[in-house]
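A single protein chain has been removed from this complex, and every other one stays in its place.
Chain naming follows the written order as A and B, and within any one chain the residues start at number 1.
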Amino acid sequence: MKPAFLLAASAIAVAILATVPLYANGYELSLAITLMNYTVLATAWTLFSGPTRYVSLATVAFFGIGAYTVAVLAERMAWPWILLIALAVGVAVALIVGLSTLRLSGVYFVIFTFGLAELIRQIVTWYEVNVTRTLGRYIFVGIDPADIYWQLLGLAVLVFAAGILIRRSRLGLALRVIGDDETVARHIGINTTIAKVALFALSAAFMTLCGAVMAPRWTYIDPAIAFSPVVSFQVLIMALLGGVHRLYGPLFGVVPLVLLFEFLLARFPNHFSILVGLAFMLIVYAIPQGIVGFVERILRRRGDAA
Amino acid sequence: MFVAAVTSGLVLGGMYALIAMGLTLQYGVARIMNLAHGELMIAAAFAALWLFSSAAVNPLLGLLLVVPAAFAISWAIYRLLLTPLVRRAPNRDALEVDSILATFGMLFVIQGVMLVMFGGAYYSYSFLAFPVTIAGATVAANRLLALAFAAVIGLGLYLYLTRTRLGTAVRAVAVDPNSAPLVAIDVRATAALAFAFGGALVAAGGVLVSMFLTFNANIGVVFTMKALIVVIMGGVGNLLGCLLAGLILGLAETFVATFVDPGLTLATTYALFLIILLVRPQGLFGTASR
Partner (left out) sequence: MSAPMLDVSGLTRRFGGLVAVDDISLSLQPGEIMGLLGPNGSGKSTVLNLISGALRPDRGSVRFNGGDISRAAPHHIARLGVARTFQLVRVLPSLNCRENVLAGVAFGRDALWGQAAEQRADALLARVGLATRAATATTELTYIDQKRLELARALALDPQLLLLDEWLAGLNPTELQEGIALVRSLRGEGMTILLVEHVMDAIRSLCDRCVVMNAGRKIAEGAPDAVLAEAEVIRAYLGDDDA
């Protein structure tokens, strides 16, 4: 009864969200796209980093791979083919990176993923300057903002569906065990490498597709835009603020922070960086469990008292 | 051309070694992975620029002002902002992740303040910029001076750590923070001291770098990344490893820039870093313990 109810409620919510482009004005639609973009990215991030507790700063590496693939292939083939190729490139990179790095311990993995996005950016820049002799590229595809929004919505539905299915599967349990104690995980028969790499690749696949879908938003793209490290950190902070131990947690970080960033950027463009930094520190110090964890703890305390 | 590349590689490498020594003290002793390290360095560079251009203070004298100030600020940051994280962290991994997140916030704040004050433009000033000839290659005097100062500061730190009581306490905490209290070492105070020393070192690096490199408010991250690379290459907490790894990185970058393609220097840095992480995560000169 209850799962059926949740399913119906989710379907209605998605249906309502799907109507947004029909009545939203340009600004509202643009905001909705940003919200949807970060929802996909932060949830995909949580898919891997939530249960395993590996903090990844490679989000923008995959996002950028997606966006750049579109920029390169834009007018050469049909849109679904472009998405498929972007997906293949993203997953291939994720598999290589995952297989070689997921045995690193916590802090080294963070730094590696940070370096990874920069490395890819440098290589793309060098390639564009020296081989193709075009640093920037123009993207002309017949995809309007409403299409982008619907595609992102579709991706968001897929991310959540994947998250729910994993959570109920053996893989989900394996990842929770790994997050708790990797040594124990290995000694009860879990192939920790395969579990981690599989999820890292899945998470990267969503990020890559998200970047590909978002690419037509910019008519001009260059490596500095596509691989901007700020995106990785924004995704991280949104996921942390919302809470990473629940699949829906990041939503509670994405909505307030996207709106906050939007507001700060409009009102205090010159102090944006300072305010974002302060917001980041506030979250780390005040709500390390994220909003969802915070609320759950209060509810639990209420429950104990009653 | 070769000699010129070697000299400028050594100068650059000396700077990397200096700022990496600061980071390795902070990470090796205080267990803080400080992502705002490069921002403090650039702040020091701006301080030197400001002293030089508006108060006509020679940057070498500026060191005497900037370095103690950075020491005090870093000590205060550790005591006020990082100690709460140390207290709440259940284990070392948790502290590392928390410190990355917190110092990342600081990175944005410091960078934002500098952007407000100086904008995104590149700055430099001319101090002792006359050429000197060594072994047929010409080098600017300020570069040689910077290298000499870096060497003196690095050597001073090394002697301090190996020859004094407080220095020994610092090394004891780096080796085993759990046993250090058993021989009456105050771990928190020592960690704060090490963190402050790290800040002082990177500030010294910033002042020295400002004498011969152009810099802007956004460039700190690049130096943080390079310092991280040097620290990991040299083995966490290993000062001599830092020195060698710093010189290797400086030479590698200069050689790639001179003989291959200047556009590939950063890519070289990162590639070197990724390879080291994968092949020898304990560092070139570290011993396997993790």
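Methods note: a residue touches a chain if its C-beta (ideal position, glycine included) is under 8 Å from a C-beta of that chain, and two chains touch if they have at least 3 such contacts.
Computed from a prediction, not measured in an experiment: that's the story for all the values here.
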**Message:** Going by the contact rule already stated, which one of A:111, A:124, A:153 or A:190 would touch the omitted chain in the full complex?
**Reply:** A:190
**Prompt:** Residues on chain A that touch the omitted chain in the whole complex?
**Reply:** 170, 173-174, 176-177, 179-181, 183-192, 245
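Here is the rule we go by: only the chains that are shown with their structure count from here on.
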**Asked** Can you give the whole-Å distance between the Cα centres of chain A and chain B?
**Response** 32
**Request:** Could you please specify the touching residues of chain A with respect to chain B in the complex?
**Result:** 53, 55, 100-101, 104-108, 110-112, 114-116, 118-119, 122-123, 125-126, 129-130, 229, 233, 236, 240, 270-281, 284-285, 288
**Contact set on chain B toward chain A in their complex** = 33, 81, 84-85, 88, 93, 96-98, 100-102, 104-113, 115-116, 221, 225, 228-229, 232, 261, 263-264, 266-267, 270-271, 273-274, 277-278, 281, 290
